[in-house]
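Only a single protein chain was left out; the remaining protein chains are all shown in position.
Letters are used for the chains, namely A, B and C, taken in the order the chains are written, and counting of residues starts over at 1 for each.
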Amino acid sequence: MAVVVGLCCVAAFFAVALLALVRGPFGTAFVYGACGAIALAGLAVGARALADGATSAITLPIGLALLGGHFRIDALSAFFLVVVNLGGAVTSLYALGYGRHEAAPLRVLPFYPAFLAAMNLVVMADDAFVFLLSWELMSLVSWAIVLAHHREPANLRAAYIYLVMASFGTLALLLCFGLLAGAEGGYAFDAMRAAHPAAFAVELAVILALIGAGSKAGVVPLHVWLPLAHPAAPSHVSALLSGVMTKVGIYGFVRIVFDLVGAPAPWNGLVVLVLGGVTATLGVLYALMQHDLKRLLAYHTVENIGIIFIGLGLALAFRSNGMALAAALALTAALFHVLNHSLFKSLLFFGAGAVLAATGERDMERLGGLIHRMPHTAVVFLIGCAAISALPPLNGFVSEWLTFQAILVSPLLPQWGLKLTVPAVGALLALSAALAAACFVKAFGVTFLGRPRTAAAARAGEVDRFSRAAMFVLAALCVLAGVLPGFVIDALAPVAQQFAGGVMPKQSIQPWLSIVPIGESRSSYNGLIIFAFMIASGTLTAFAVHRFATRATRRSAIWDCGFPLDAPQTQYTASSFAMPIRRVFGSVVFGVHERVDMPPPGATRAGHFAVRVIDPAWRWGYGPLARGVAAAALRLNQLQFLTIRRYLTLVFCALIILLIVVAAWR
Amino acid sequence: MHSLTFDVAHLLAGTMLVLSFLLLYQDRVTAVLNVFALQACTLALSVAWQSVAQNAPHLIVTAMVALAVKGFFIPAALHRIVRRLEIHREIEQVLGGGPTMLTGLGLVALSILLVQPVGEGAGIIVREDLAFALAIVLLGMLMMITRRNAVTQIVGFMSLENGLILAATGAKGMPLVVEFSVAFSILIAFIVFGVFVFRIRERFDTVDVSALDSFRGERTEHT
Amino acid sequence: MSAVLDLPAVQILLLIPAVAVPVLALVTDYRLGSLLNVVACALSFAAGLALLVVPRARSELIIVDDFNIFFVVLTTFVGLTTSVFSATYIAHEIEIGRITPAFLRFYHAMFQAMMGAMNVALVANNVGLMWVGVEVATLSTVMMVGIYRTPEAIEAAWKYFILGSVGIGLAFFGTILVYLTAQEVLGEGLGAMAWDTLAHNAARFDPRMMSLAFVFLLVGYGTKVGLAPFHAWLPDAHAEGPTPISAVLSGLLLNVALYALLRFKMVLAANPATLDVGAIMMTLGLVSLVFAAFMLYRRRDIKRLFAYSSIEHMGVATFAFGIGGPLADFAGLLHMTMHSLTKSAIFFAVGHVAQVKGTQRIADIGGLSVTHPVLAVGFALGVIAIAGLPPFGIFASEFILVSSTFARAPLLAVLLIGGLLLALGALVLRLQDIVFGPPKGPKAGVKASFVPLFVHLALVLVAGLWLPGEVVRWFRAVAALLG
Partner (left out) sequence: MAMILELALQGAQMLLVVAIAPLVLGVTRKVKARLLARIGPPVIQPYRDIWKLMHKEAVFAHNASWLYRGAPYCIFAVTWVAAALIPTYATGLLFSWSADLIAIVALLGTARFALALAGMDVGTAFGGLGASREMMIASLAEPAMLLIVFTVALVAGTTQLSAIASLFATGSQGLRVSLGLAVFALMFVGIAENARIPIDNPATHLELTMVHEAMVLEYSGRHLAMIEFAAALKLVLYFSLIACLFVPFGMAAGQKTAAALALGLAVWLAKIFALAALLPVGETSVAKMRVFRYPVFLGGAFAAGALAVFLLFVSRGY
């Protein structure tokens, strides 16, 4: 019974959390070791359940008094169990080494297992109460971890915004469930599936789910907490937040919109689609503007969430038009990207954590040349960068390729709005993919290549073996999923069958293990052969060159077109790398304030260049909101300082008004 | 007999209402105290009459308490306070005399409007008394909020409470009336005692309640 | 009094305070006094528990029914834990000489008087008797709010006293109206003031009269509940009085006043022709919620902060009962219970925080998790619970309330979550200021009894995850009564 084992894993996580409160024997090694083992067990559960496609459910006498706690594992839950626990296991492995750098372990250790447990619970929940309880618990414990380094004011602010936004999302979901459950309170998911809400209720529910789950996943403009909170946490937890928790948000959206609400209208798909496109583009553009490595990665999570939502929106649109096969393709693409992003984003955050541990720096402009000091980290980080930039033959490309294939089916959609919008969204997707490549050329190039910009970067050393092991595992998985994507697609088939009503052709039986979204005559891709081709031609070339030409080499000083400047500061920095794109998109997308202070010729003082990029979500959305609340609070606060007589006047007036109501009531 | 009963009760309750208006109208503390004493005596009379009308002897106790406590004891005590604090000059009102009067009239109209349609089943005494009592209660509260001076505020509260007692005794055969009236007298005694407390403490050498606000926290920091 | 029910449990319940008040007033040694106080509360709690098993019964003045036994148990329980907390708290206050043993005798006597009065109000079957109970409870707390005799304390007490007295007067007028209405149908005598007879015959009462009465009762008891705009006394009374009193004010007195309102609502609910009191209660509840949520932002006194949070939660409960229906009433009752447990726990924590830091100014308190980890954990858990975050009980009640409201009145639900979110924002902000960041203030250890604090938190936690069937049954029965 999969769900029972799953719940046992959750219980074990909580037990570890309690033990972590006991000082002494149950230190860092114990907690992360135990979490890793339990996560592996959970991974096994998910994999089994996904493989044999059986649905198992159980009802416990806990939870909301009126209905008890319902838990269930179906294909979707199983897949997300795999994602969550895979991330959890690898992160625990990484933390075995990285966790030792923690100054105050007790601020992380008890919450880490609870965090994993909550994420598992969300995926297994089968009624609204358990779902929201674990959903909010997930936010709560991660909030506590974000506060682990609570002495920096920035982290306090980040944690505050995080918790408030998370609660906002939870309340939105609460309204959504209220709508689906109805006035009699049918909170069990089965009851919601059975109920047939009115059309407007369905659409309202979809919008509310988009707000609630989207704010957790980081959809623009509800993303503002994400780039603040994810970097603030310890790096291994950042990996969990970015790589796994956002996926739980995706799970919530899929569960509600594809499973619970019934049949959404096509324009719901359109909304999701457009939001996804905007999110992807803005996310990567903001990422390009960052020079804090972890914040760059966090913003990049926003982009990938956008890509996933593009897939989901397409699936929604296709399904509402009864195009089961296309819907299956789009949904598979989205979920595939879920898996991929959890892999390479965790990998990249691990790399950033390794850099942080080795140099104590998060600011790329103070790094450089690490490829010499941290060779292993450099290799895996490079693989991660290539994967997230959607470069063949790695996994990131496969899921984006599938998304493109789904986009190419869109002209068959009957609605003109969708017909005309989807290509535009496709262009946005292509744009964000290209910008992502630019972004990670910058991230890798500035951090690992070139010459060290500070002494800290020059003194850096390779990180411990646990961290490296974890990163190598993820890098290997990235390559594997990119070269043999067919098996992942087949594994996702039951999910597609369940929620899209169709399946893609079976991939593992295709010749040469290539993947075929719809039919081979239409389009196909074979990572394995491409990979083999590259290796072959690369070795062939190398052999030929070394065989028929000279292999003589000479080291010398940098040439640099004749006038080398050996000060490392003359290298291109992150900001200067992003400058052309800032110039091109800056005026449109975000308020860029560049301040150049160039001394006149002959003056000896240094010139200054400062650039400030403002997220419009703050300028137009949250800033005014916060100011409004503050102003209202200030105004109302006058009521604290009245005289007793004035208070009596208030009471008197209220009484008179009520009396007049009674007098008027006939 | 019935008509006579009704007329007397009506007369007394009406007198109390008129006295409430007088209270609103007064602008000298001493005069206010005297008028209030008069109202208390009228209340005592009305209660006594009710005890006769409903032949409920226990109401006499209430009448006695009202006469003793509110007719003599408390006015005397307040007179002493006023003399001690030399605040028998006229008392500043928040609302001018005219507007206060108009508001008062409006309140009376409202209370009649509220009570008139109800209680067809109820005894005629009940209905009249109820209208007057409600009006007196509202006027007392109006007095509390239109005067800045603690003594007059107390007087306002006590006239409000007169209205309550009037209603309670007007309610035919209401249990525990005596207990309630005694409880109220205790309450009022507490209030007067409170004023004494304020007077005793050096900081509160005025009983002008608005002077207390400077002691409340939070004003300076949160601006 | 002959009319007192001949149930030993009830008699003991009412007798204990009557005995304890004079005794405690005479005991000079404060340690003995606080010990006796705890003993008396424990006995009351035992009596309250006994009520659970005795058969439901009524007399002219006393009634034991589904509705009030649970409140009696809750009240006596919180009274017990508070008296335990008060023992350590008061000991510290004596040490720093903030309060003298002479006043302490008075304090303990008043504590018992208040507990007794609240029990009277709860078990009263007579609207007048209940009114007396609430009045006495108010007056005794007034005494205790002023006990520190600082200008602020005196002024808070005075404000509380005046506003409370006006409330008492208006409530009394409402009571008279109720009697007048009932007396036309039921004839003169105690019967016309007894809950059960009122509820049974409500359908025959004059609806206009009932509505008029309810308005006065709403304003009168609403003042005690702390609904805006009748709330003015509440923040200062909480902030300036001793912390145990803040705990019982928030945890118990507000509940008792709301209980009284609910009794009257039951009577009106039985008469469909009356004014729609639900709408009025919803309005007042929402106003209180949103108003308090805004007020939370600019508080700098830690106790005033949580006083406003009490207003907020009373608003939520009032709204729940206003909208009515089985789910909402269930949520409202759950919310009242959870709030009284959580809020008193918070005040236990706040009391110790203020003692170890020597101030109530939030600006002077910081980094508690560094200096006093255990206290910080207790405090943080309490605030998390009161902010409506899982896995605590208030999350459950707000879950039911918001979701069921949205299905019925979407706009109201939006207002509701707006207020809840605002309040959460303010509370989390202050929580972070106090618990996290670089430590401020003294680092000296704390002589605190954490037992009451963590017992309450444990109860709230369990209730958030699992409710005993008996409690659920009771909630449902009462929800049915409320209609």
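Keep this in mind: a contact is a pair of C-beta atoms (placed from the backbone, for glycine too) under 8 Å apart; a residue touches a chain by one contact, two chains touch by 3 or more.
From a predicted model like this one, the values you see are computed outputs, not experimental measurements.
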item: Shown chains that the omitted chain touches within the full complex; value: A
item: Among A:Ala549, A:Ala606 or A:Ala664, residue touching the chain not depicted; value: A:Ala549
item: Which residue of A:Ala198, A:Leu412 or A:Ala610 touches the chain not shown here; value: A:Leu412
item: Contact residue for the chain not shown (choose from A:Asp52, A:Glu152, A:Glu184 or A:Asp560); value: A:Asp560
item: Residue ranges of chain A at the interface with the undisplayed chain; value: 368-369, 371-372, 382, 386, 389-392, 397, 401, 404-405, 407-408, 411-412, 419-420, 423-424, 426-431, 433-435, 437-438, 441-442, 444-446, 449-451, 512, 514, 520-526, 529-530, 533-534, 537-538, 541-542, 545, 548-561, 564-565, 568, 570-573, 576-581, 583-584
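Everything below uses one rule, namely that only the chains that are shown with their structure count from here on.
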item: Geometric centre: closest chain by C-alpha means; value: C
item: Separation of chain B from chain C, taking each centre as the mean of its C-alpha atoms, in whole Å; value: 31
item: Geometric centre distance via CA averages, chain C-chain A, whole Å; value: 44
item: Residues within chain B bordering two or more other chains; value: 114, 141, 144, 153, 209, 212, 216, 218, 222
item: Contacts with 2+ other chains: residues of chain C; value: 158, 162, 166, 170, 208, 212, 298
item: In the complex with chain B, residue positions of chain C that touch it; value: 126, 128-129, 132, 135, 139, 151-152, 154-155, 158, 161-162, 165-166, 168-170, 172-173, 176-177, 179-180, 183-184, 188-190, 193, 206, 208-209, 212, 236, 239, 298-301, 304, 363
item: Chain B residues touching chain C - in the complex, by the definition given at the top; value: 114-115, 117-119, 121-122, 126, 130, 133-134, 137, 141, 144, 153, 157, 160-161, 163-164, 167-168, 171-176, 179-180, 183-184, 187, 190-191, 194, 197-198, 201, 203-204, 209, 212, 215-218, 221-222
item: Footprint of chain A on chain B - complex, ascending; value: 94, 107, 110, 113-114, 138, 141-142, 144-145, 147-148, 153, 209-210, 212-213, 216, 218-219, 222-223
